[in-house]
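Missing here is one protein chain; the remaining ones are kept as they sit in the complex.
Note that the chains are named A, B and C in the order they appear, and that numbering of residues resets to 1 at the start of each chain.
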Amino acid sequence: MYLKKINKNFKKFREILLLNSLNNFLTIILVFAIFITFLQTFNWLIVNSKWTAVTTNIPLFVFGTFPEDQRWRPFIWIMSLLTICFLSIVPPKWKWLRKNLLIAWIGMIPLGIFLLYGGFGIQTVMSRNFGGLTLTILLTVCSSMFALPIGIGLAFCRQSSLFVVKKLSSIYIDSMRAVPLIAVLFFGQLLIPLFLPLGLEIDSVWRAIFAFTLFVSAYIAEDIRGGLQAIPHTQIESAKSLGLNHLQIIRFILIPQSLRIALPALTNQVIGLFQNTSLMSILGLVELLGIGRSILANPKFIGQYIEVYIWLASVYWIICTLLALMAKYLEKRLKIA
Amino acid sequence: MMRYKRFFLQLIIILLFIGLVGILINNLIINLIRTDLGFNFYWLLKPASFALSEHALPFSPSDSYAWALLIGWINSLKVILFSLIFSTILGIIIGLSRTSKNILIKKISSFYITFIRQTPLLLQLMFWYFVGFLGLKNKFINFSNILKINTQGIEFFGLSLTPEFSALFIGLSVFTSAFIGEVIRGGIISVEKGQWESFRSLGLSERDGLIKVIIPQALPAIIPGLTSQYLNLAKNSTLAIAIGYSDIYAINDTIINQTGRAIECFIILLLTFLILNLSITNLMEKINKLINKKQIYIN
Amino acid sequence: MNTIIKVKNISKSYSRGLLALDNVSLKVNQGKVLVIMGPSGSGKSTLIRTFNGLETFDAGEIEILGIKINQNYNERRIQKIRKRVGMVFQQFNLFPHLCILDNITLAPLNVQKRSRVEAEEYGMYLLSQMGISMHAEKYPSQLSGGEQQRVAIARTLALKPELLLFDEPTSALDPERINEVLDVMRKLAQDGMTMVVVTHEINFAKEVSDQILFMDSGKVIETSTPDIFFSNAKHERSRKFLNQLDK
Partner (left out) sequence: MHKLLSGIAFLSLLISGCSSSYQKDTSRLDLIKKRGELICGVSGQIAGFSFLDNDGKYKGLDVDICKAFAAGIVGDAKKLQYRPLTATERFTAIKTGEIDVLSRNTTFTLSRDSTGGNGLSFAPIVFYDSQGIMVKKESNIKNIQDLKNKSICVGSGTTTEQNINDVFESKAIPYNPIKYQDASQVSASYLQGRCSAMTSDRSQLASARSGFPNPAGHIILEDVLSKEPLSPASDGTDNKLADALRWIIFTLITAEEKGITKENIDEKVKLAKNNPQLKSLRRFLGVDGGLGEKIGLRNDFTINVIKATGNYGEIYERNLGENSDVTLSRNSNKLYINGGLHFSPPFN
């Protein structure tokens, strides 16, 4: 009896893992490889790794060179971003809050700018002192929030019946998608100042946001266009027959529906943007990866590459996974709606 | 009436656009004069006076900047081509693994995809280079002179690759393969369930069914996704600069540093990438057409 | 008696030279119900869609509620018509991203600029008339086809239209759901609503309509009262069609 049960369980196990001889072989090799990797990693973690570069610099990783006594400001901002993310995933019962969530999201930008730059009673801090995770988040949030409306606009322009509008936006979108991001960022950091009149200066963080916005909006435009093409034509017809005019159809029918359809693609854009802010470390901003590189340049921590990279990778991974989970949840909710 | 209105609207937009571009160019010219930078391409013919460790064609520092750019361009193409092939192979394996029935394989491949996609490529490249290759130290892998991997790079059947190239090549391939894997999986999923059932009921083996029934039908859905991943791969190859590989962007960077010709170098960079993009897109379109033609015959 | 629809000799051809509408004329008076019948591809849908400007035509003239439109597309006039004419589609065409009540109040709020309280009150009243007020907070995808179509009717009624157009309102529904929609339409007819209905429902046409228009290949073959049409159709083509439907 007992034996039979074991046999049955074993059979089940075999059914799952060992389907045929090729699979047998593969499974054994994989299990072996995983075992070796674990052993090696464990050995390294216990014996060889030195985490001083990470542990002594946590505040630097989060806030960069932001003045020490002012670090509560980026902290508050990041916390309020987290809160609003949470509220978007698990919407509260109060209807007024749910209705104003979009406004709250948009409000995050002025709030962040106020908290980081200061002014109006709190000490001003120049953007050159922004760094670490704070800067990474600032770049991501601002660029994506600016790129979304521009991307929507471009998508509609590309569908426009006016030849000139259509051509200009197509050229813009296609050429932006053809060039590498680093070239656009290079343009933002080094060349934009050459195109500005004398005396007009935009600081480097804003130039980076500008370059990211230019780049991402072209990609968002294509995602939205895909969403627009997926909306059945009958939706527009029924909106027309209700007497809605052109702008009202765009506002109440096309934009919300295309956003809903494009949501998975849009999340991928935001996740990609978040990761790509790391390119700014090549172009002289000390965001999360940049601060890691600066810390590695400190003679005290030389050679702790693996530890710093693993630490950075896990920070990026955790945040990106959270974003992805959030998007999945939203998608599920919107599917009914 | 309507047509006039539309015409004038477009005219106004064009004028506004030209005006904006004009203002920007005017600013640029003022700035170029003010900073004595000027604008010309004569410097392309001057000697580069920097050496390159990696060059497919002969190169010495007394060769011109233009020649250096060409070398950089060849280096870029080399890494793009290598990674393109390798990432496709890896991507197909990953994509098929995700549809596998073996739960272990399925889980590992899905973990691989999420992990690779959820960390920045730049960080991965640095990891491959500084930890992966340079961290090898004296412990190197040596399979009886066929494949050697150590701090000096990869040696494979006498073909030796520098660590910079190897790290970039592996980093790009691994990163892109995760995306290609998703594209392939998406393509396979897009084939109707009935097709699977029907080839199974015909007694075809799982592998034959996949190769002869499912994949040909999945291809039209796969090709566009694959094209955009190849384009991304080409664009991402510019991150070479972070790990010391002399690709087109890195050489542009060096030249800007030496000559201060940021605008001219930027224009060259943009043009080369437009050409590269167009050629990849055209090639993939031809492949697409070929496949579609074949499909018609099958049908 | 007021004439609501006056169609004079309209024609429409597709690019390949096929005629979608061939010299069609008709008239509908206030409070009357016109049913348009005909085999598929006969141009019934095209015809009804010209009434609120969803389709253009090449020649002739249409006068709806005293507003004339002709082959030159005139946005402003068509907009005027659409504000006073409701249309119900075969595929319901509810807005999937809005809840039921929002679907209904969208046009009253934004087209007629009514107050939210008033629009929502009236919307709830209409929903209760349709017997689906309990679904007000749900989304279209959570409702059955019959319920969705009733919402679609409520949505057009919310604008207090003077004319209702129905484009095969029951052909996408399960057979057991058809009657819940037809009942609503019967009630509307009894209340004196002017309606044009494209449908294959013979019983509905017999009971409710004041006039039947039979079309084939873009032409009006026959216009008669339901009594005559169903018992003793004038035209050979009509009789053939009815025979086929009976089978």
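Throughout what follows, a residue touches a chain if its C-beta (ideal position, glycine included) is under 8 Å from a C-beta of that chain, and two chains touch if they have at least 3 such contacts.
Everything quoted here is computed from the prediction, not taken from an experiment.
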Touched by the hidden chain, restricted to displayed chains | A, B
Kindly state which of the options B:W67, B:Y112 or B:F130 is in contact with the chain not pictured.
-> B:F130
Given the contact definition stated above, which residue among A:V31, A:M79, A:I106 or A:I302 touches the chain not shown here?
-> A:I302
Tell me where the left-out chain touches chain B, residue by residue.
-> 25-26, 29-42, 44, 49-53, 60-62, 130, 133-135, 137, 151-152, 163-164, 241-244, 246, 250, 253-254, 256-258, 260, 262
Touch rule applied to chain A and the missing chain gives residues 56-57, 59-60, 63-66, 68, 126, 128-129, 189-190, 193-194, 198-199, 201, 204, 282-284, 286, 291, 293-300, 302-303, 305
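By our rule, only the chains that are shown with their structure count from here on.
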Chain located farthest away, centre of chain B as origin (C-alpha) = C
Highest-count interface - the chain pair sharing the most C-beta contacts = A-B
CA centre of chain B versus CA centre of chain C: separation in Å?
-> 55
What does chain C use to touch chain A in their complex?
-> 52-54, 79, 82-83, 85-87, 89, 91, 93-97, 99, 106-107, 110-111, 139, 141-142, 152, 155-156, 159, 165
Residues of chain B that touch chain A when the two form their complex | 6, 9-10, 13-14, 17, 24, 27-28, 30-32, 34, 101-105, 108, 114-115, 117-124, 126-127, 130-131, 135, 231, 235-239, 241-242, 249, 256, 262-263, 266, 269-270, 273-274, 277-278
Mind listing the chain A positions that touch chain B in their complex?
-> 16-17, 19, 23, 26-27, 30-31, 34, 162-165, 168, 175, 177-183, 186-187, 190-191, 193-198, 271, 275-276, 278-279, 281-282, 289, 305-306, 309, 312-313, 316-317, 320-321, 324
